[in-house]
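Down below is the structure, laid out as structure tokens.
Left out: one protein chain. Kept in place: all the others.
Note that the chains take the letters A and B in the order they are written out, and that residue 1 is the start of every chain.
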Amino acid sequence: MDILAGKVKMTQQSVNTAMNPTDMLDRQIRLTARDVTVHYGAKQALHGISIDIPDRAVTSFIGPSGCGKSTFLRCINRMNDTIEGAKVGGTIKLDGEDIYDADLDVVELRARIGMVFQKPNPFPKSIYDNVAYGPKIHGLARSKTDLDEIVVSSLRKAGLFEEVKDRLNEPGTGLSGGQQQRLCIARAIAVSPEVILMDEPCSALDPIATAIIEELIDELRENYTIVIVTHSMQQAARVSQRTAFFHLGNLIEEGVTEDIFTNPVNKQTQDYIMGRIG
Amino acid sequence: MTDTTLPTNAAGNATRALVRKSLARRHRDEMLFRWAGILSIAAALGFVAILFGMILAKGMPSFWQSTLHVEAYFDPELIEGGPRPERQAGASEADYQKAISDWQRAVTLSNWNAIVDKAVRTAAPDFEIETRDLLKLVTSAARFQIRDLYFANPDLLGQTVPVTMLGSANTDNWLKGTIDRNQPDERQQLAVSTRQLADQLVANGAIRFDFAWHIFTNVDSRSAPASAGLAGAFMGSLYMMLIVIVLAVPIGVASAVYLEEFAPKNRWTDLIEVNINNLAAVPSIVFGLLGAAVFINYLGLPRSAPLVGGLVLTLMTLPTIIIATRSSLRAVAPSLRQAALGLGASHNQTVFHHVLPQTFPGILTATIIGVAQALGETAPLLLIGMSAFIANIPANPLDSATALPVQIYLWQGNENRNFFEARTSAAIIVLLGLMLLLNAIAIFLRTRLERRA
Partner (left out) sequence: MNALVVAALLLVLLTLSYQIGWSRSRKLAQGGTETRLHSRPIYHGVLVALFATLPAIVVLGLWALFSDSVAHNFILSQLPASVSQLPPVEVHAAVGRVQAIANGFGVIGQPSPEETAAAGSFASFQRLSFLAVIAAAAALGAGGLFWARRRIGLRLRARTEVEIAIRIALIACSTVAILTTIGIVLSLLADAIRFFTFISPIDFFFGTTWNPRFQSAGTGSAGAYGLLPLLWGTVMISIIAMVVAVPIGLMSAIYLSQYAHERVRNVVKPIIEILAGIPTIVYGFFALVTVGPFFAAAGDAVGLDINATSALTAGVVMGIMIIPFISSLSDDIIAQVPRAMRDGSMGLGATKSETIRKVLLPAALPGVVGAVLLAVSRAIGETMIVVLAAGNSPVLRANPAEPTSTVTVSIVNQLTGDADFTSPQSLVAFALGLTLFVMTLLLNVMALYIVRKFREQYE
């Protein structure tokens, strides 16, 4: 408990002082989920998840592997649609708009809700083309100069520009793991999303690369709503303002990060924090 | 709620507008792409349907052929040659055989056409027709067929027995309407009277459409196309398939086992590997050239022999069997090998007692694929002389023979297009049926083997 308390203290220092975490829910709710269920064929993966996710803050989902946290994340931009046999129930609203509405265009939705994956997955194209891919397909750039501007600013926001500015035409797959992941973040930012979902973005990275990405997430929080799934409690404590704990397809507890880590209400959450559920 | 107007939202709104604008075009592209896929699949499936539809439509009627059911009188006045010679005491086997063949020659010289003519007339006694035109009604093999009855049983002399004779190819065309029945006389292959007689015989039941068993029991025939069958080609193919199975499977499996389980990884085995992959893609006709140059010209093996065909097809299917066996060996879990080796089994014991039995279903599939491929192959066989006209069932793999696909090739080129288009399709149905049977056996055995494993 001492170690954890230390971690939390450290987190508190890094939390933006301009924002009082406890107030966040009062400010603006971007995403509202109610009774979300997911079935893969006959197997139920999620049992009625309800949660509110605030604007311009980092919300982290934690829990043992197979608890449904990634599944729920993939519901938010309807990536589960691409899995054969997956069925989603309940409602998820983005700014009050039901994202599972039949009239809603999933292409537009995914442009608004970007995603970064567990393993860095740059396309086998040049660094430039990787970042330009989104703007090109969505028709966001009117000219080559427009596109150049978007690419450069996205790379800058992802903190990668200085490292790659001389080799924009080299393949993105030639970068190091951490750089690849930041390239993927730049790629997501390039379509100006409102929400960025990150599915264990650091699990394939070394500690130094992880630290850089965590710093980046903290910066991005000023402009984006960020939801991050992580298997590391320390990471959740370091980067997020709110934390939700999932177990066996249920949302057990959710609240301000410090509260979850220092003063969990639920016994299961407590066990997990203490390392009794793995 | 004061923080809602952030700079990102302005940019976000602009972005959303742009994205929205592009949506219509993009969804249209998506639709087009999807339709391109559906159309491609429809085209591929359509080709399968048209191909099989065409073969079945053309070939199925060929299995029921116009057959005359009449009474034949073995007239002692017409049949020459006297009684069948008996074996004389003290004469050698050669002498006896000569006497028999002399008798047969004399019998053959009898006027069998007259016997056929009379037999047909019994079915339509009042019909006025010249013998020349009447004989066009039945296959020219009919006289030999009746003669063979007499060869087998000389006691028939003076008796009247019911016989069946095939209608000629032209009769079959006329009755089935293969050539438009409304075409003027000069476009028809049969005289008016022959056609009328055929129609009358159908009406009184003397001509019936019987199942054409002779397609399976007769050999090819040039003079009597109506009675041409596949028996010779079938035996030729059978010999070749046996040779392929006896040679290609053991050699192929042994090579695969060596390369996958024993061979050291070095230049030499790399070379063998590249070589096998390339050999698998060498055009089949090149194997035919190899057979012509090495087996026939250099080793002096007989042309047109199923032995040579079998050897050529063996070399051709070997890479297929090696590659398929290797991939099923590779699929055996390494833990099985380690477990066996860990228990003190030698490398050989591990491979032959534990790994190889696991791959039996795979080897079986590989064998069937290889044999099916060999069964349908035509081009290399043409180069080693298997396209010659053969009117005997080959008695051994060194006799001249054809094969099923080669028979199809020969029949499609026959001048009597109207009849042989159907007969070729029928042969194709038989060939495809055999392949289907092979695959069905493979699937059956595989499921049984896998259940036991």
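Here is the rule we use: contacts are C-beta pairs under 8 Å (C-beta built on N, C-alpha and C of every residue); 3 or more make two chains touch, one makes a residue touch a chain.
As the structure is a computational prediction, the values presented were derived from the model and not from experiment.
**Student:** So which shown chains sit in contact with the chain we cannot see?
**Tutor:** A, B
**Student:** Quick one: say which of B:L78, B:V294 or B:L449 touches the chain that got left out.
**Tutor:** Once the missing chain is taken into account, the touching residue is B:V294.
**Student:** Kindly state which of the options B:L78, B:A379, B:I393 or B:L449 is in contact with the chain not pictured.
**Tutor:** Candidates B:L78, B:A379, B:I393 or B:L449; residue touching the omitted chain: B:A379.
**Student:** Tell me which of B:N13, B:S40, B:Q338 or B:T447 is the one touching the absent chain.
**Tutor:** B:S40
**Student:** Of B:K21, B:K98, B:R132 or B:R181, which sits in contact with the chain we cannot see?
**Tutor:** In the complete complex, the chain left out is touched by residue B:K98.
**Student:** From the listed residues A:E108, A:E163, A:E215 or A:D259, report the one that touches the chain absent from this view.
**Tutor:** Selected residue, touching the omitted chain: A:E108.
**Student:** Which chain B residues would touch the chain omitted from the figure, given the whole complex?
**Tutor:** Those residues of chain B that touch the unshown chain are 19, 26-27, 29-30, 33-34, 36-41, 43-45, 47-48, 50-51, 54-55, 58, 92-95, 98, 250-252, 254-255, 257-259, 262-263, 271-272, 274-279, 281-290, 292-294, 297-298, 315, 318-319, 322, 346-348, 372, 375-379, 382-383, 385, 387, 405, 408-409, 412, 421, 424-425, 428, 431-432, 435, 439.
**Student:** Which residue numbers on chain A touch the omitted chain?
**Tutor:** Its contact residues with the unshown chain are 77, 79, 82, 84, 107-111, 114-115, 117, 119, 121-125, 133-134, 137-138, 184, 187-188, 191.
As a convention for this text, only the chains that are shown with their structure count from here on.
**Student:** How many Å are there between the centre of chain A and the centre of chain B, using C-alpha atoms for each centre?
**Tutor:** Each chain reduced to its C-alpha mean, chain A and chain B end up 63 Å apart.
**Student:** Chain A touches which residues of chain B in the complex?
**Tutor:** Residues of chain B touching chain A: 1, 3-4, 6-9, 11-12, 15-16, 18-23, 26-27.
**Student:** Can you tell me which positions in chain A touch chain B when the two form their complex?
**Tutor:** Per the touch definition, chain A meets chain B at residues 27-28, 55-56, 105, 107-108, 111-112, 137-140, 191-194, 223-224.
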